[in-house]
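Here the structure is laid out as structure tokens; the discussion comes afterwards.
Removed: one protein chain of the complex. Kept in place: all other protein chains.
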Amino acid sequence: MSEARKSVAIVIAGSGGTGAITAGSAILAAAARDGHYGLMTKLSGAQVRGGEAAALLEVGVDPIESQPDRFDCLIALDWQDVHRFAPEIPLDASSLIVCDPKNGAVPEAIARSGARIIELPIAEIASSVEGGRINMVGFGIAAELAGLEAGAVDEAIRAMIGGKGERAVTASLGASAAGRAAFAATGTSMKLPAGRKAERWMLSGNEAVGLGALRGGITFVAAYPITPATEITEWLAVQMQEFGGRVVLAEDEIAAVNMCCGSSFGGAPTMTITSGPGLALKVETIGLAIAAEIPMVIVDVMRVGPSTGIPTKSDQGDLDIALHGTPGDAPRVVVAPISIADCPATTERAVHLAEALQTPVMLLSDQSIGQTQTIIDIPADRPAPLTRSTVPFATGPDFRRYVLTDSGVSPMPAPGTPDCQWVADGLSHAESGHPSNSAANHVAQIEKRKRKLETFDFGDTWGEVHGPADAPLALLAFGSSVGPAKVAAERLTAAGTPTRVVALRLLSPVPKAKLAAALAGAKRTVVVEQNHSGQLYRHLRGERALPHGAESFARPGPAPFRAAEIVAHISQEVAA
Amino acid sequence: MSEARKSVAIVIAGSGGTGAITAGSAILAAAARDGHYGLMTKLSGAQVRGGEAAALLEVGVDPIESQPDRFDCLIALDWQDVHRFAPEIPLDASSLIVCDPKNGAVPEAIARSGARIIELPIAEIASSVEGGRINMVGFGIAAELAGLEAGAVDEAIRAMIGGKGERAVTASLGASAAGRAAFAATGTSMKLPAGRKAERWMLSGNEAVGLGALRGGITFVAAYPITPATEITEWLAVQMQEFGGRVVLAEDEIAAVNMCCGSSFGGAPTMTITSGPGLALKVETIGLAIAAEIPMVIVDVMRVGPSTGIPTKSDQGDLDIALHGTPGDAPRVVVAPISIADCPATTERAVHLAEALQTPVMLLSDQSIGQTQTIIDIPADRPAPLTRSTVPFATGPDFRRYVLTDSGVSPMPAPGTPDCQWVADGLSHAESGHPSNSAANHVAQIEKRKRKLETFDFGDTWGEVHGPADAPLALLAFGSSVGPAKVAAERLTAAGTPTRVVALRLLSPVPKAKLAAALAGAKRTVVVEQNHSGQLYRHLRGERALPHGAESFARPGPAPFRAAEIVAHISQEVAA
Amino acid sequence: MTIHEQPHACPQQLTLKDFKSSVEPIWCSGCGDFGVLQALQRALAELGRPPHEVVVVSGIGCSSRLPAYTTAYGFHGVHGRALPVATGLKLARPDLEVITVGGDGDGYSIGGNHFLHAARRNVDLTYIVMDNRVYGMTKGQPSPTTEADWDSDAAPGGTGVKPFSPLAIALAAGANFVARGFALDVKPLAAMIVEAVRHPGFSFLEILSPCITFRPEEMEWKKSVERGAIQPTSDRAQATATVLSDTEMATGIFFKGDRGTYREAPRGHGDPEKIAAQFRVGGTAHMVPEDSACCGGGRAL
Partner (left out) sequence: MTIHEQPHACPQQLTLKDFKSSVEPIWCSGCGDFGVLQALQRALAELGRPPHEVVVVSGIGCSSRLPAYTTAYGFHGVHGRALPVATGLKLARPDLEVITVGGDGDGYSIGGNHFLHAARRNVDLTYIVMDNRVYGMTKGQPSPTTEADWDSDAAPGGTGVKPFSPLAIALAAGANFVARGFALDVKPLAAMIVEAVRHPGFSFLEILSPCITFRPEEMEWKKSVERGAIQPTSDRAQATATVLSDTEMATGIFFKGDRGTYREAPRGHGDPEKIAAQFRVGGTAHMVPEDSACCGGGRAL
């Protein structure tokens, strides 16, 4: 893209059954073996199954955390319905389109980009290899374009296809080699510099959250399927066969979160997993868990709302309900991973926080984090564990489940512990846990629950600052908006407007002091988020955690949030 | 209370079965007939039925909108467990306690107030009348204390007891007369000046909301019982037997709100009624109704939360969920009556707004408004009706349910209309209503739904200003906090700190311009609300609708919000 | 969603085409739901109500996408709540023909409570479930009718939980018409739908509808379905015994009852001021209605 090429952005697309996604996965796998980083987003049509599909990739020498502004190359396995993706595949005059002339003319919606067209007989190349498939030819073309090392390419094929037997491997190796050769013959290349080979992780945000759950000690999961969150549940169900623990498929989301109440009351670190519509069904019980002080982690992988919205696309519009979707005053912990790489640690931390603070912790991921596949450095650190306080200060008649403490946390012995019987209750209660209508008890307990969040030292959990710490311009973002904000900040800084990014991980309770320190000296603060009403902005303003004059840049899904539009917004507003 | 007595505050209390509440109702009824205003709150113990009960009354020459700071007199029919109410019945040295020496000593918790004790043989007086009951003696004592006219007193008895036959009436008249005589003999009086006799209304906020629903044109109600909202549902079910229309008892709150979707889609003005925990269950479907633009009114009679909390006590803690309890960006209309007298018009208006704007309208009442019985002037005006736009701009293939208009409102023909078939859908959709993943359609529709709220002229609905409009101190309040705020403002003004009250009725969309005008010139703005976290304050700050330096005074239930504590808070903060 | 309806002269002349919309189904080619759609369109034509007097209501799932594919009015609500929507609609608008459709996940899992209570309430509705024994839309998780040993990522090795019989539940809850059909037998299915719609009260149709994508083995149902094995009865216990003993593959009408349908709404004077009069007090013109003056008239206060 820039003069010293650091990455190449490629799309492989085709109609149902052509295997475009598999080809994309293979490119990511090969890039990883060649020492590169990369990121892959999948697109599919409206059809439940079997419609057009596209793999959107960027591979390069540095970690990649957001979708590119434009693509360098579109490899079309065929054209049937692929034009429907045109708005999501920005191409321009310096892009390439590689396609098979047999499939007819490049559709107008795509051709109008002005990209240079390279015609290759993809189908013919494939059929020249026994068992060869066009997607593997496409894979070879992409690998050649990016200049990936032949060894890494073949290794990736072996790793992916190996299970299908040697014949299949031979066919794929052959088709990919033929594709490489054919593209090499065109004389075009966007070769990347050599990568720094190292062992890394290749995974999606949903898998990364699953891993964080296991590391945090989750042994019980109850959930109801919902896109784009189901993959976490399914990943855990499969892994727990080996790891131990249990995933229960509940009859609905209400049952799921109530099962979590039961299991957590029983002493098990517990998780439920959902997306917006399912979260809506859980909020009554989340209020119970807050009032009765029952730990659990609630994962919400956000999609485009309101209502059913666009289930397969990303948005950050559930912040409001995550923070406030409960009747009565029910202060809670809300955290959001700031990248895919951050998912394991933030999820693990979420489990710790739930257990230590005896409260539900909401983990806000989103479709863009959850369903994007990426290559990351293996995270070096894991958060230090925190556990549930279970040892009573006194037993027998003197045991008080909700004894008032300075920290606001009281001992929570599990059933089976002698002489500590207590009843979890959503009614207002006294220190003993007995229901009480008394104002004194109600206020003491509501204060206690607030105190335990406000006095806790969240340490590093609060967030991160990227870029020049004294930059006059600060972009404040959370979740999947952090990636594009970071790229935007780098470009702005490079272009002479030093810009820092404040990536907020702890959304509630608002880490006011840390935020103020992170924003210190900024002349201009812009809250960047992918939703319509500026939910983070409103939240932070409501909490008096934003400097006077802070601005909001909010834009809803379904279109992915790109660095270029953030840069454009900032520059435009500066100009104006 | 003050030197020129304008009201008298009386409690009648007794154990289960003594009939304290009936006596209290009779006092209210008699005061109404004597040209007075009044307000009655009921207290009962933890027992489901049959425990101790108390009627807390204030009657006086002006309308009364909040609980008094203290009571002038406690009439104890007996003492069994009545001490449990002590924190809710503030008495002081200038109060009276009227009790029967046969019931033993005044309980310490009550006696410690230093109130003057007047002993009367209540039981003996009752048994001196054939069929006489102690509560009617208590009623007589109260009527005498307040100096209510004998005719009004007797008329109230006839109206209340008439249905039980002449013997019962005679017994009650006799017992009440005996009580009056006995108290007159003590020489003590807190006689009110003569009232201005006129026909008025005596009703509770819950009934007033019911009436507003009928006036607004509601013909379909689906609900699930929940305290303190059930009375609205029950009142409507009874009235609709005569008025017409239908109340369906749904299997749960989710079914209720979905039934409302169906009925409203069918063309009927529709309502569902609930309290916090039930509202929590409805939020997913509220999001659907917002996305698919289905009108309905959702009544939430707030109680103390979080979770089951204290179902019979008041709090204003559901504002957060009412505003934000939906995944995705789903802008909505939220209104709150500012007094019991305001309930009919605000409810009627809520129905109009739902129909005209094709959107759910949340009506936030609270336990204190809903379950308090009061006497009000018969409201003079009713809001001008607004109706649903149903006439299509075009039919057949050209009909577009969600056609983009300047107002954001599009025609919504009901099933049965030929050539306009459409499908209501919570998926993102095009103008036609067809599901669409396109960013352009999604953004156009999300903007449309925002636009229809933001460009609508809500007129007077926004709220009211009370007191000197140029007062340097402004108290900003909603719902049942308005009453105590008004009393506090009067006192502050009288004491030399001119104070205005800005009573906000339209909580969303925030009427920024009206609010700014109402607050113009105020040096100090204090947002007064009955919840723990200052939800209205946070909301208005988040929306940038508060002047710089505005303060929050938030205090949760269950204790009733009283004028004295608002005055104290204001004065303290001024001093500090 | 706007559907481009063909103009038609007279209801009696309706054909399947009058109920075919221009919206292209998102279903996988070969999905059993195409058969159900066709059968429904045929049935609606035979029933003779014009499309604008029919409403098709659904929840969320592949099967629940059906409303857009007919020319009737439609309501594609949230997951699991089709029956309450249909109930509210039918009660507010008894003049309309209300057909509810959906999947086994939508209707038996998250929507199970509404299924129970709609059957009990017995509003005059028809409920068609396209049972593919899987959550198709979310890509293949077990539903309440999935076999205990069906392997999936969500439940590796199977849930281990025996599926329940939706017909038995419907019978226990009070449904007034209970039948099982097969999606690919379009003509008999259409006839069954016609009968269900005509039968008063809550009519329940469980349709075996193969999911070719996540349960390709269900295409074998073509062979294993036992056609016409069932005789209708009006004896609920007998119908239940038949349901509990069958192979879950028999198609036909199991039960036709004669429970009274849900009552009509009271028709009233519609004058709110007459109602408001009960609150009047202290004047001379109006009598205060007994009881209501002091305690709100409600026994629940």
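Should a chain be cited, it is by its letter among A, B and C, assigned in written order, with residues numbered from 1 in that chain.
The rule is simple: contacts are C-beta pairs under 8 Å (C-beta built on N, C-alpha and C of every residue); 3 or more make two chains touch, one makes a residue touch a chain.
Here the structure is a predicted model, which means the values were calculated and not measured.
Enquirer: Looking at the whole complex, which visible chains does the left-out chain touch?
Expert: A, B, C
Enquirer: Can you say which of B:Leu96, B:Ile226 or B:Val335 touches the chain missing from this structure?
Expert: If we include the chain that is not displayed, B:Ile226 is the one touching it.
Enquirer: Quick one: which of C:Arg49, C:Arg236 or C:Lys274 touches the chain that's been left out?
Expert: C:Arg236
Enquirer: Out of A:Val248, A:Ile338 or A:Val527, which is the one that touches the chain we can't see?
Expert: A:Val248
Enquirer: In the full complex, which of B:Val61, B:Ala123 or B:Val238 touches the chain missing from this view?
Expert: B:Val238
Enquirer: Given the contact definition stated above, which residue among C:Gly35, C:Gly74, C:Gly102 or C:Pro144 touches the chain not shown here?
Expert: In the complete complex, the chain left out is touched by residue C:Pro144.
Enquirer: Out of A:Ile375, A:Val487, A:Val502 or A:Val526, point to the residue that touches the absent chain in the complete complex.
Expert: Candidates A:Ile375, A:Val487, A:Val502 or A:Val526; residue touching the omitted chain: A:Ile375.
Enquirer: Just checking the interface: what residues of subunit C touch the absent partner chain?
Expert: Within subunit C, the residues touching the omitted chain are 109-113, 116-117, 120-122, 138-140, 144, 152-154, 160-165, 168-169, 171-174, 236-237, 240-241, 244-245, 259-260, 262-263, 298-300.
Enquirer: In terms of residues, what is the contact footprint of the unshown chain on subunit A?
Expert: Subunit A touches the missing chain through residues 21-22, 25-26, 28-29, 32-35, 156, 159-160, 162-163, 197-204, 206-207, 211, 214-215, 219-220, 222, 230-231, 234-235, 238-246, 248, 250-252, 254-256, 258-268, 270, 284-285, 287-288, 373, 375, 378, 396-397, 399-401, 414-427, 429, 432-435.
Enquirer: Residue-wise, where is subunit B in contact with the chain that is not depicted?
Expert: 46-50, 224-227, 230, 233-235, 237-238, 241, 247, 249, 251-253, 277, 307-308
In this section, only the chains that are shown with their structure count from here on.
Enquirer: So how far apart, in whole Å, are subunit B and subunit C when each is placed at the average of its C-alpha atoms?
Expert: Going by mean C-alpha positions, subunit B sits 39 Å from subunit C.
Enquirer: What is the distance, in whole Å, between the centres of subunit A and subunit B, each centre taken as the mean of its C-alpha atoms?
Expert: Computed from C-alpha means, the inter-chain centre distance equals 44 Å.
Enquirer: Return the distance between the CA-based centres of subunit A and subunit C, expressed in whole Å.
Expert: Using C-alpha averages as centres, the distance is 37 Å.
Enquirer: Spell out, as numbers or ranges, the residues of subunit C touching 2 or more other chains.
Expert: Residue numbers touching two or more other chains: 78.
Enquirer: Find every residue in subunit B that makes contact with two or more other chains and list them.
Expert: 254, 284, 287-288, 425-427, 435
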